[in-house]
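One protein chain omitted, others in place.
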Amino acid sequence: MRTAISEIDLRKASSVDEALQILSDEPRTPIAGATDLYVALNFGTLVPRQFLDIWALDELRTISVHEDSLVIGALTSYTALMQSHLVSERLPMLAEASRLVGGVQIQNRGTLGGNIANGSPAADGVPVLSAADAIVVMRSVHGERHVPINAFYTGYRATVMRPDELIVAIEVPRVDGKQWFRKVGTRAAQAISKIVMAAVRGPAPRIAFGSVAPTVVRVPLTENALESGKSIDEAVEILGKELKPIDDVRSTADYRRRVSQNLLRRFWAETA
Amino acid sequence: MTAVGTSVARKDGIGKATGAAKYADDITFPGMIHGRTIRSTIPRGKIKSIKLDFDKTGFTIVDYHDVPAKNAVDLMSQDQPFLAESEIRHMAEPILLLAHEDREKLNAANVVIEYEESEPLFDPEKSTQVFKSVEIVKGDAERALGNDGVVIVEGTYTTGHQEHVYIEPNGVIAVPEDGGISIYGSVQCPFYVIKALRCLLGSAHPNVRVIQTETGGGFGGKEEYPSMISGHAVMLALKSGRPVKIIYDRSEDMVATTKRHPSIVRHRTALTRDGHLVAMDIDVLMDGGAYVTLSPTVLSRGCIHAAGPYNCDNIHIRGRTVFTNTPPNGAFRGFGAPQTEFAVEVHMDRIAEHLGMDPVDLRRINALRPGDKTATGQTLRDDASAHMVLEEAVRRTDFDRKRKEWKGTNRAIGLALFYHGAGFTGAGERNLKSRARLELTPSGVRIAVGSTEIGQGTRTMHAQIVTDALGIPYEDVDVAQPDTSRVADSGPTVASRTCMVVGKILEECAHEMKEKLGSLTPAEYYAKNGAITVERMYEPPDWIQWDDSLYRGDAYATYGWGCDVAELEYDPDTYEVKPIKLTAVQEFGRPIHPALARGQIEGGTAQGLGYALLEKVVMRNGAMANGQLTNYVIPTTLDMPELDVVMMENPYPGGPFGAKGLGELPMDGPAPAVVNALRHLGIDVRDIPATPELLSTCGTA
Partner (left out) sequence: MTQFTLNGESTQTESSPASRLLDVLREELHLTGSKEGCGEGECGACTVLVDGEPVCSCIIPVGQVEGCEVVTIEGLGGNHPLQELFMNEVGAQCGICTPGMIMAAMTLGPEPTLEEVKIALAGNLCRCTGYSAIYRAILKWRGMPLPTEAGSLVIE
């Protein structure tokens, strides 16, 4: 059922400062490329009716390196992520994840900040950020907060963000080790993920999964097992217990667990 | 140069590519208001109360009391109401209609319905309410299954619902005009709508007509359901006195309208040790959903094709289609045959495996030849091509080599042999008495038939047939847009009959017209004598004999034949299947327009691949739980493999220029070809869709 447009109050911000001022004055949900806005409204999963359009804030579209961290503006689209040399060099698994988000139309509008803020457990980009121990940079009129992505989510579509805060950037410290990414979606393109795995084979392995829990998850027990020299067979078994996926219209808990285990094995073999 | 056999410019013009073509939702009328359907939210029970919890200003509200004559969609039976009166049989059953000029107000209107719920029936195997049963007997299968020395192979195969996903959802506009009422809409069968509206409206409203708007895909999904929507729009239009548009959004379309029948098919087969079929015992069960719709004929076609394109002296097929508390299933390209041909083709590969035989050799031994008798006792004529398509497919794909070399790898190859009867079953075409009309115009002729262009090329292909039969330039042949007040009832646009049957009547009309014109061109004749019209009725070949009580005889005038070869790669970690090439070798008489014909094969093959691997309708409490394009996934560009299409010719003398029907044939082969390739990988899968989730639980073959 289509939501009544007349109920929606969409205000536009023309600078980050203006956006922050508006957010401090009144509760508004920021929207970027709007890829999920009408979908969520029409399916009744989005309650707010007051929104802040931040799409025009080009200052949030830069990609740079600062103190050896890759800094990605929150409004960077998947298309821009795919095209960025800095991303390809430093975080190739994010370029790969971006390539697998929706079709071209969605890649042009979907943004990394939106993907984070939206909080979907099936977000394709977030497991990459989780495995890379990225930092979410939020700003309000009171200043900036840096929160690790792995401490950002508190539950299903719930985050530590305050209503007056805006995600302005994502900082990704240098990633040492081989990066590995695999999305298992409902089909070859334009697919919602059933399992996303992003991992780094560095001094200590870092392994994140999407679509297998209410939020993106790291698997510390599995990581510790591998770091402490346990065999991959043992790690796979630990992972099977560590993950608690669910059945939904797209897949089954059993499949998600089994494939996650297979992917762990493949990651370990391919990055050896 | 002849028009037939060449890919001439299409009669559609350029409008589809410029955006100028008008689909139902592109059209508005002065004073038009919008309609909305209030539907049941339980699968079974009774309505206790309905409360309209909104300001009724400006609303038109219709319930079953507003039905002018009879509250029944007149199709094969009259069991399905336009609007539920008390009993609810399925989720999303229409109960109440609202209309308003402001769509926001319309959508915001809150209707509270209280029900008395009862225990729903979802399992077709537990249903005792049989809509239709079919029995086909050839020889004595029971006795032959007990013959000494035979090998018995048994198996059960299941197929799921499939949603049509025409990209244009259902929609119509009912317009009070000219003292009557007109329907402009996305419809496959305008005269079905007329029939349904006559029943709904009775004799008090004689002037109804249906005008087909450009139609954004059908595939069977706009065969019967538009009658329901049209009835709704008409009732709102009659009550409001204004044009009423009802356009379903994607979710409503997916949740409320028909799907392909799920099936369970059991095979019990006896063979000699060297692979000759001795007896086939086949049990077919189809889930009809909550109302009869077209289930009897879907079951019928499914059963007739259930033994596959094979010669066997002893065949016993029992079929039934039953009631469940789910939205009614209905017509979908292939009409029961994709289900049963999936089962028999997967069964054949299991038989080959059991006997230690090559699956191609097993088919070589048993495939039907001219002179052989089908399950219904029909003696095949020279236009039977099972062996021709099989051999070409095997040769072209280098099947034997790949089969050997890829064994034990993550690459696999499999094939399926199939056939599809063209036109209505048995005496259907004789009973239908479909008609076609050709009208002389000042500059040429105009084709006036009710057959709809829904993307498959009706306009163009009919014009080509008339062009060559009449011997005039293609440009001088015009095709009228179907408007039931102006065209002949050429029967529904279904069953692969539009070229072979309606095209044939047009060919005969053209011959008659040619005789009338004598040596004059149409323009000359028109200038001299004015307009003339030729109208003819279809006469099936006189040799067709069919006994509907025994299900014996010539089930179809002819059959199209196909062999599909699927080559794929398998990821054992994710259980994902990537089709890499699909070779479709198909014989359908003669292509009238090769590019359009090829499009039918490529498109049907894509739907078949989706059916095989991707398209899963998740039912929860009797309703489609994944009724969005996000969650019910059809193939994208990146899901489709290379398609190699081979069109072979074996003309059918009773068709126009040798043509047979084609539209449904390509739907039958991809699913069993893919599943047989999975068996080549060592995966014992007997159900579709063969999703990765399913494959992760399958045993080894």
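Note that the chains take the letters A and B in the order they are written out, and that residue 1 is the start of every chain.
Following the convention adopted for this analysis, a residue touches a chain if its C-beta (ideal position, glycine included) is under 8 Å from a C-beta of that chain, and two chains touch if they have at least 3 such contacts.
Quantities reported herein were computed from a predicted structural model and do not represent experimental measurements.
Of B:Ile14, B:Ile50, B:Val130 or B:Met537, it is B:Ile14 that touches the chain left out of the display. Annotation: of A:Val16, A:Leu86 or A:Ile106, A:Ile106 touches the absent chain (contact as defined above). Screening B:Ile183, B:Met648 or B:Leu665 against the full complex identifies B:Met648 as the residue touching the chain left out. Although one chain is not displayed, its contacts with chain B can still be listed: residues 7, 9-10, 12-23, 25-26, 164-169, 214-219, 249-250, 392, 454-457, 591, 594-596, 598-599, 602-607, 628-630, 634-638, 640, 642-649. Where chain A meets the missing chain, the touching residues are 2, 5-6, 8-10, 12, 31, 34-35, 37-39, 42, 51, 53, 55-56, 79, 102-106, 108-109, 189-190.
The working rule: only the chains that are shown with their structure count from here on.
Computed from the mean C-alpha positions, the centre of chain A lies at a distance of 42 Å from the centre of chain B. Within the complex formed with chain A, the residues of chain B that make contact are 103-104, 107-108, 249, 572-576, 578, 614, 618, 625-626, 628, 630-631, 633, 635-639, 692-693, 696-697.
Of all the residues in chain A, the ones that touch chain B in their complex are 1-2, 4-6, 39, 43, 103, 182, 184, 186-192, 195, 249-252, 254-255, 258-259, 262-263, 265-266.
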